[in-house]
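One chain of protein is taken out of this complex; the other chains stay put.
Residue numbering begins at 1 within each chain, and the chains themselves are lettered A and B in the order written.
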Amino acid sequence: MSSALRTRITHVDALSRPGTARRPPHRSWLRRRLPLMTAIVLTAALLTLSVFTGVADITDTTGRGHEFTWITRVPRTVALVLAGASMAMAGLIMQLMTQNRFVEPTTVGTTEWAGLGLLLTYILLPMPSITVRMVVAIVFAFAGTLIFFLFLRRVTLRSSLIVPIIGIMFGAVISAVSTFIALEFDLLQTLGAWFAGRFTGIEAGRYEPLWIVGVVAVIVVIVADRFTVAGLGKDVATNAGLNYERVVLLGVGLVSIVTGVVTVVIGSLPFLGLIVPNLVSMIRGDNLRTNIPWVFLTGIWIVTVCDLIGRVLIMPFEVPVSLVLGAVGSVVFILLLLRTRRSVAL
Amino acid sequence: MLSDVSVSPAHASAAVRDRRIGAYASRAHRARYLLILIGLIVAALALVVLVLSWDNHQVPFSDRWWRVSRMRSESLTVIALVTLCHSFATVSFQTATNNRIITPSIMGFESLYILIQTAAVFFFGISGLVGIDGFAQFLIQTACMVSFAVLLYSWLFSGRLGNLHIMLLVGIIIGTGLGALSTFMQRMLDPNEFDVLRARMFGNVGNADTDFLWFVAPVCLVSAAAIWMLARRLDTVALGSEISTNLGLNHKRQVMIILTLVTILMAMSTSLVGPMTFLGFLVATLAYSVTDTYSHRRILPVAWLLGFVILGGAYFLLRHVLPMVDTVTIIVELVGGVVFLIVVLRKGRL
Partner (left out) sequence: MIRLSNVIKRYGGDVEIGPVSIELPSGGIIALVGPNGAGKSTVLTMMGRLLAPDAGTVEVGGLDVHRAPSKQVARTVSILRQENHFVTRLTVRQLVGFGRYPYSGGRLTEHDEDKISEAIDFLNLTDLEQRFLDQLSGGQRQRAYVAMVLAQDTEYVLLDEPLNNLDAQHSVQMMQQLRRAADQLGRTIVIVLHDINFAAAYSDRIVAMENGRIAVHGTPDEIIRDEVLSAVFHTPVTVVDGPGGKFAVYHR
């Protein structure tokens, strides 16, 4: 037991939680799907609530209120769905590939890199179109995340808790670089504004790029298993017939696309990719195939609820979702860590 | 006795004396260290003279000369104190956490500082910042930072379930959370207010808050002296919790003491010039590679002197040669950050 226990203590891993290998008794198709279908129905209800929440009264067909439905409310809600689901999924991919529970775009510097790219486009180009901004952000996010992955591979880690510590420091450095540049060009206050994720100002004509992440989500559903295998290490993956490097590049690429697009259109959504997959695993165990829809739904739920709170709290003003999410996310992250304490305690 | 060979006493002690090496791996190593130490001291002194007399056309050491150089000597004092704080704090922190890729700034109490400053401006306008500049408020602010950190350590580290990494992570997260709150409030400020705040947000040597230097300086010196006296214990703590417990140290208690001293030093430095994340890391990393020894008594002074020379040199260059004095600390931060990246990418084991 000593070496097994040591493994348990020094590798607080996402995918090998003791006692969660549950297999539900075989039930009819409908009964098995019932929880999921209930969740989908509830989600639809939540989204409807989102469409109806706001300052203007959209049921007002006589005045101009009802026009907001399609200009802001529905686009905003669609944006919530896409951003929430995709950032949660990005976190899941990264956790699968690194076998580490605490890895996600905002804890390894991916969002900071995207932010740096965004800043540079504004400085170097006169009037960067949204496409240009997204592409540059994606490229930067890709490079930065790849660097971090390379670092992970070259380093032997005694405890997987070190990974998010280093990742956050890494992000802090990039953030310092961005801050310096922003200071030089007097863009610091606006940088803060872009970076804070907010769904205010999302309207028809501005949120469409987010559909890209929808495409990414579909791709991920198809290739998710490969990420799991890749996460077991290069040797195991190659032995299983997988082209390891290609899968890693694919994973990092997908994560970068999602992060780049969401950062440019919405801003940073802190901790989302961290808390959603962990919450889902805590409740449902670690079966990837069946967890994917739950990860999407939970991501949507969390972002939508946080956004609703932000909209309602100081009506008619709004608290940006990144703040609410940051507050909620940090509390959940800390609770997760405290739970880890018990299993690590010696 | 242990040895199978019987040796005459005189012979024995001569043999032993030949084998003694102390903190250095070899005689050449020791010579190299002394050379570097002396070189740094000379550089530091030269820097002081340079800063004081550059473009100072008064008769040296006359009344007028001192008047002109008063601001400069104040800046030099601030630089000396800030580098003392950051060098000692970072080296000790890295030893206590057994990790050289981390800096105490990441722990979140500097975010607390920014939050307090931002909140003051947010709620009370620019006069709010002035309003919190009294000594009582300074003490409260410092006490906030230190007690927050110490509470964190005791809750998450010193108990039975204590885990260092979790404590670090929680500190980081709280820092991030507070930072998000600050950013939100900053967004809502008008640009004038933001400008004033901005000066507080970044380490600013030229514009340091020297009102309470009479308080800050002694606290820094005492805390640094405490760390100096703990230096030999630090050497043992560096070997990890199991070996140091084996050797009779209460590892947790030692780490708590060290962390508390680190917090005090960081709080003092932050109150002087605001947050500086990577200066300590830069200085510590250079000191390790330059001294190449386990002995903190040798590392700490070198780290301090390196910091003084680097920050002082940058200050001099950016004040008198290239006029960008506001960004001295930012540039040092940048360099420190790049060094961090390089170190991280070259590391073999964490």
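In this section, a contact is a pair of C-beta atoms (placed from the backbone, for glycine too) under 8 Å apart; a residue touches a chain by one contact, two chains touch by 3 or more.
Note that the structure is a prediction, hence the values are computed from the model and not measured.
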Among B:Phe138, B:Phe215, B:Trp228 or B:Tyr294, the residue in touch with the chain that has been omitted: B:Tyr294
Full-complex touch with the removed chain, picking from B:Ser73, B:Thr210 or B:Thr245, is B:Thr245
For review purposes, identify every residue of chain B that touches the missing chain, sorted by number. 1-3, 12-13, 15-17, 19-23, 25-26, 94, 98-100, 160, 232-233, 235-236, 238-240, 242-243, 245-250, 292-294, 349
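The rule is simple: only the chains that are shown with their structure count from here on.
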Considering only the defined contacts, which chain B positions touch chain A in the complex? 99, 101-103, 106, 156, 160-161, 163, 165-166, 168-170, 172-174, 176-177, 180-181, 183-184, 186-187, 189, 191, 194, 198, 202, 277-278, 327, 330-331, 333-334, 337-338, 340-341, 344-345, 347-350
What part of chain A is in contact with chain B in the complex they form? 102, 147, 150-151, 154-159, 161-162, 164-166, 168-170, 172-173, 176-177, 179-180, 183-184, 188-189, 192-193, 195-196, 270, 319-320, 322-323, 326-327, 330, 333-334, 337-338, 340-342, 344-345
